[in-house]
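A short write-up of the structure that comes next.
Note that one protein chain is taken out, while the other chains of the complex remain in position.
Let's look at chain A:
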Amino acid sequence: MGRPALLLLALCAAGARGLYFHIGETEKRCFIEEIPDETMVIGNYRTQMWDKQKEVFLPSTPGLGMHVEVKDPEGKVVLSRQYGSDGRFTFTSHTPGDHQICLHSNSTRMALFAGGRLRVHLDIQVGEHANNYPEIAAKDKLTELQLRARQLLDQVEQIQKEQDYQRYREERFRLTSESTNQRVLWWSIAQTVILILTGIWQMRHLKSFFEAKKLV
């Protein structure tokens, strides 16, 4: 009984869970995820605080919180929550496009540590990568082959969603290009017309001016 518990603890404490970066005290870091609609995004983060005396990053920081804010492509806030020093946030997109995930620490305690830096380990999984296969296998009691087939089905579903999104984006791109084309056309015509009218006005105005001056 003791050994599995120790193994679990070891895995929990075992260094970086993937990528990490440093963030300032009041600094806000934003990441963009361009995703099709009805896609689930799971983000895991872990924070470590710099200890000036020991010159090392402390393994966990109680009392330190991170504020996570997620905005959809229209700028509407989808998720805005405060989490602890270790957190996990999930959201599902309802509109396709660029979703912005912003993280900033809320800690005021760090004001005591001059030049305080926070190490943030971040892992964002999108769509099919967010699926937890051992959990699915345990819940639905799938054999290995069935689980492989399920993974393939999930991948294909993600590809289909991405293709639908691609069609939607291409339509937007086409509308932008056509609008630019229309604008160039009409403004060129308008400018030529204005040029000609201005020229005519100039000639007539000057002619009447010189006639009034008895020079013509």
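Just so we're on the same page, a residue touches a chain if its C-beta (ideal position, glycine included) is under 8 Å from a C-beta of that chain, and two chains touch if they have at least 3 such contacts; residues count from 1.
Throughout what follows, contacts and distances are computed from a predicted model.
This complex has a chain not shown, and the name its UniProt record holds, of "Transmembrane emp24 domain-containing protein 3", "GPI transamidase component PIG-S isoform X2", "Dihydropyrimidinase like 2b" or "RAN binding protein 10", is "Transmembrane emp24 domain-containing protein 3". Set against the missing chain, the residues A:T26, A:N106 or A:T180 yield one that touches it, A:T180. As for the chain not pictured, it touches chain A at residues 1, 4-5, 7-8, 11-12, 15-22, 29-34, 122-126, 132-135, 137-138, 144-145, 147-149, 151-152, 155-156, 158-159, 162-163, 165-166, 169-170, 172-173, 176-177, 179-180, 183-184, 187, 190-191, 194-195, 198-199, 201-202, 205-206, 209-210, 213, 215.
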